[in-house]
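Showing chain A:
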Amino acid sequence: GKKDAEKDTKNTEQTDQIVSEDDAKKDDGSLEEQAEPQQGGSVIVGITQELDSLDPYLAAAAGTKEVIYNFFDGLVKLMPDGTFEPALAESFNFSDDATEFTFKIRTGVKFHNDTELTIDDVVYSLQRAAGMLPDSKAALIPQLAIIESVSGDAEAGTVTVKLKESDADFITYMTLAIIPQDYTEQAQKPIGTGPFIFTEYKTQQHLKMKRNADYWRDRTAYLDEVTFMIVSDADAAIMDLQEGNFDIFPYLTMDKAELLKDKYDFIAADSNMVQIWGLNNQRAPFDDPVVRKALNMAVDKQMLIDAVTFGEGRALESGMAPPMQDYYNADLASQYNPEEAKKMLEEAGYQDLKIEITVPGDYVIHVQTAEVLAAQLEQIGVTAEVKTVDWGTWLSDVYMGRNYDSTVIALTFDYVAPATVLRHYYSKSDNNFINFVNTEFDELYESALSETDHAKRVELYHQMQKILQDDAASVFLQNPGTQTAVIKTLGGYTTYPQYVQDMYTVYYK
Partner candidate 1 sequence: MSEKFHNILEINNIYASYSASLHKLEYVLKDLSLTMKPGECLGLVGKSGSGKTTLANLITGFIKPISGKILFRGQEVQDLSLRQRIRQFNCGIQMVFQDPYSSFNPKMTIGKQLMEPLLIRKSLSESEIETKARHMLEQVGLSADYFLRYPHQLSGGQLQRVALGCALIVEPCLLIADEPVSSLDVSVQAQVLDLIIDLRKEFKFSCLFISHDLAVIYHLCDTIAVLNQGSIVEQGNVEKVFRNPQNLYTKQLISDAGYSFSK
Partner candidate 2 sequence: MARYILQKAGQMLITLLLIVFIVFIMFELIPGNPARIMLGMNASQEQITALELELGINEPLPLKIKNYFAGLIQGDLGRSIRFDKPVGELIGAAAPTTFSLAIYAFILIIVLSVPLALLAARKQGSFFDNSIRFVTETTLAIPPFFMAIILMLIFRTTQLGLSSGQGNLASPGFLRQFLMPALAIALSRVAMAMEFLRDAIIEQKRMFYTRAAVGKGATKSRILFFHIFRNSLVPFVTVLGLILAEVFGGSIIIEQVFLLPGLGRLLVTAVEARDFPLTQGIIILIAIVVIVVNFLVDLINQFIDPRIRLSDVKSEKSNLWTQLSYKLKFRKDIKR
Partner candidate 3 sequence: MQNDLTKSEYILKVEHLKVVSAQGAELVRDVSLKIKPGEIVGLVGESGSGKSISTMAIAGILPEGISIAQGNIFFKGQDITRITAQDRCKINGNQLGIIYQDASQSLNPLIRIGKQIDEVLKIHTNLNPKERRNRVYGTMRAVNLSDVEKLAKRYPHELSGGQRQRVLIAMAIINNPELLIADEPTTALDVSVQAQIIELIKLINFSRKTSVLYISHDFSTVKKLCDRVYVLYQGIPVEVGATTQIIMQPQHMYTKLLLESIPTPEKRGQHLMIMRARTKDYRGSATNCLFAERCPKVFERCRQELPDMYEMCDGHQAACFLLDK
């Protein structure tokens, strides 16, 4: 018990340290920002995923979204601190029950094809995304399926959205890209109002964009040209990084930082990931809460973070990630206690427990995590067999088919909406792949959805997290930090609680 407490304090200390380090870095950043930003220049950004459709509503891959982000603006813009600022909407307001939202649309904004942004464009965009156009089959953005109607008022310059039911998170979805009406080539040559204009895309090679000289904000982007180079993975690109051929390279692990620190600054960002060891709650032996608890106690998360993310991660005790700001319940204590775990298992009659951990082999971090877990479990006498499957198979067999023992995966969220994370534990959800059933949790979840009062919502979410820990829904591992390498001559690289590569703020020092 004592040991635990010690460890605990250590952990919190460490997290604190990290936070303070982060702060320091941000301070550094702001110091550097005082160094005069230069106008002009071009940069090369390395990305590790093939792009799919460039249409902002059809693009499914996260890797695509973070790139095409630069072509578009939403009605609101997510800020680095997780708040929202008006963008194409000069202002907005919503009804108390969060069912009706009204946006005042900015005037004088031009699309890349020189046509002016109109109310119709906004209405069209929302309707298309919500699947309300006559020829659409379903909502292209599922979160927008709750829209009941969209109406524009050209006189007033406003657009009003009515929802079928209340959704307090709705505003977060309004970062949705606004596109020109009736432009059909969005998938090949995307057009938006954003700070960069699409110029060229070659599959398997690169996507190029140039500065939008007509940008509506008070300044245009600093950079003249940005090239996103597609590489298969960071390991394969290491040589180029050493030579300084990339200007920006996101999603590196800390061990790479050691190698590259001469040429690059490393900017740490919280990822929007919750890495969990998902236990199939309906499968023996995980249907027994004792086993789940014991496994929770058996995992040394800090060691795991050291081994896999080279210390750049935050141990989690529940299903919410720190980047969710207030919603994150930081008060939950670590449960690490392998001796106790062993005892619990023995008492419950589980001897020589053999389990299987199915992981998507494409994700090295999960595979390594599983390996470390297996090594840790060995100490409490549990034999874990790591089985890797490819991503497509994982999705259909594990995630959709729910046909597995346990798995290591990271839950991500496209919007900074706490519900999108905890949805995975809501028993009626499609995404509850761990088959977690807890009526209390379900009730809390449902009420949080319609709650508009911030403080109350925070409270509800904190309670939900507590339930997840108490009931040991799964083993919550870490919020892996990612490192972005930015070449020393560049400044202004900003991270957001959402996956985007915002080139608007980047400049040559």
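The rule is short, and it goes like this: contacts are C-beta pairs under 8 Å (C-beta built on N, C-alpha and C of every residue); 3 or more make two chains touch, one makes a residue touch a chain; residues count from 1.
Basis for inclusion: all candidates are chains of the complex that A comes from, given by their letters.
On a predicted model such as this, the values are computed, not experimentally measured, just so you know.
Chemist: Since the rest of 1, 2 or 3 are in the complex but keep clear of chain A, which one touches it?
Modeler: It is 2 that touches chain A.
Chemist: What residues of chain A sit close enough to touch candidate 2 in their complex?
Modeler: Chain A residues touching candidate 2: 44, 50-53, 55, 58, 60-62, 131, 137-140, 142, 145, 187-188, 202-206, 229-232, 236-237, 239-240, 243, 245-246, 362, 390-393, 395-397, 399-401, 409, 411-414, 420, 430-431.
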